[in-house]
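All protein chains of the complex are present and in place, except for one that has been dropped.
In this document, chain identifiers A and B correspond to the written order of the chains, with residue numbering beginning at 1 in each.
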Amino acid sequence: MSTIKVTTRKKSEFIDITADVGRALKQMGATDGFCLVFVPHTTAAVTINESADPDVAADILAALERIVPREAGYRHREGNAAAHIKATLVGASLWVAVEDGKPVLGTWQGIFFCEFDGPRSRQVHVRFVGDNG
Amino acid sequence: MSTIKVTTRKKSEFIDITADVGRALKQMGATDGFCLVFVPHTTAAVTINESADPDVAADILAALERIVPREAGYRHREGNAAAHIKATLVGASLWVAVEDGKPVLGTWQGIFFCEFDGPRSRQVHVRFVGDNG
Partner (left out) sequence: MSTIKVTTRKKSEFIDITADVGRALKQMGATDGFCLVFVPHTTAAVTINESADPDVAADILAALERIVPREAGYRHREGNAAAHIKATLVGASLWVAVEDGKPVLGTWQGIFFCEFDGPRSRQVHVRFVGDNG
């Protein structure tokens, strides 16, 4: 396993970790197989979406804010219920195929760490299953 | 494969199945690898979120109810269209890494079976890939 450290700077933020996942795979000596990108937090998530235009991430964040308002009479007392809800809507993990040590993604795809309750120091666990070079 | 039986008691309900997944792994003799937690139903789901404060699950359920109203002129005649929609938003399966026979989760994370059209008798399939002790 390799752990990516992510330092977030805003309440809600998408951070492109595609290159970090690539580095983690290299560090693990991964060649061909699959990698699990797992977020061990409950107010953050991970998703695949367009990496070319940062406006896409901004639009997704704004949409999530509309879908899950920050305040809505939540019962959870820590003030971050909306972040927990977003985490379940987006998901805590994803898998990507690995070929020649690199994550196999579509032309426009990138892997994003999704912060919903920042700023914080976060971790992303990358695990590989398959052949090591 | 090991099947967890879940008896739900409400229309919408989160049930913490973390311990059940741990027991399923033990029963399968799993040591190190990955486990797939799969819900074979179309009006239920599975998610990872905070297990310490039950208010978090209550807030997620209430938010899903607001996002997907129970009645909204749906075409599906069985009266549970909202449950199908929630199932797609949350997802039918998830993977968790396994170390020393135990699911590897973050400090606050638990695995929840999500009932959206209960009460019912439900199943959750747990499959393991990796080393057996």
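Heads up, the rule we're going with is that a residue touches a chain if its C-beta (ideal position, glycine included) is under 8 Å from a C-beta of that chain, and two chains touch if they have at least 3 such contacts.
All values reported here derive from a predicted model rather than from experimental measurement.
Q: Which one, A:V39, A:L94 or A:V126, makes contact with the chain that was left out?
A: Spelled out, the listed residue whose C-beta touches the missing chain is A:L94.
Q: If the missing chain were put back, which residues of subunit A would it touch?
A: The missing chain touches subunit A at positions 33-34, 47-50, 53, 55-56, 58-60, 62-64, 66-67, 89-91, 94-97, 104-109, 129-130.
Q: In the full complex, which bits of subunit B touch the chain not displayed? Write them out.
A: Residues of subunit B in contact with the hidden chain: 1, 36, 38-42, 67-68, 72, 74-78, 81-82, 84-85, 87-89, 91-93, 95, 125, 127, 129.
Quick note on the criterion: only the chains that are shown with their structure count from here on.
Q: Just give me the whole-number Å value for how far the CA centre of subunit A lies from that of subunit B.
A: Spacing between the chain centres: roughly 20 Å.
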